[in-house]
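Worksheet: the structure to be examined is printed underneath.
Complex shown without one protein chain; remaining protein chains in place.
Presenting subunit A:
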């Protein structure tokens, strides 16, 4: 599961929808096995559009869970009116590596509201609930 996908996943428990703690899930840094796929090419337009779309606080939270505390505390502002500067491109390339090239192969994610633990196995996140919670 690509790190960018964490920006779209919330806890599946209905009652947690009323809480603000059902997103993002908390990823266990010690239990997550990360893999890198350098063959995924950098796509400037895609990354620029991603910046518009992503919840930066959630990116910070997940990156922090996984031991990456080097990100700026506010979402980098790109000057998209003109050609992107070298600095902007460097930011986007870094984020491409983190969000698109990096995946969680095995690991756990936990709802910060109800504490339910979900598993990622063979890169596929499983957000099915057991019958008593479904």
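Note that in this section contacts are C-beta pairs under 8 Å (C-beta built on N, C-alpha and C of every residue); 3 or more make two chains touch, one makes a residue touch a chain; residues count from 1.
We adopt the following convention: contacts and distances are computed from a predicted model.
If you had to name the missing chain as UniProt does, which of "Exosome complex component RRP41 homolog", "Methyltransferase small domain-containing protein", "Ribonuclease H2 subunit C" or "SKP1-like protein" would it be?
UniProt protein name of the non-displayed chain: "Methyltransferase small domain-containing protein".
Among A:18, A:53 or A:132, which one is in touch with the chain left out?
Among A:18, A:53 or A:132, only A:53 touches the chain that is not shown.
List every residue of subunit A that touches the chain not included in the displayed model.
Residues in contact with the chain left out: 1-2, 4-5, 7-12, 14, 17, 23, 40-41, 43, 45-46, 49-50, 52-53, 100, 124-129, 131, 134.
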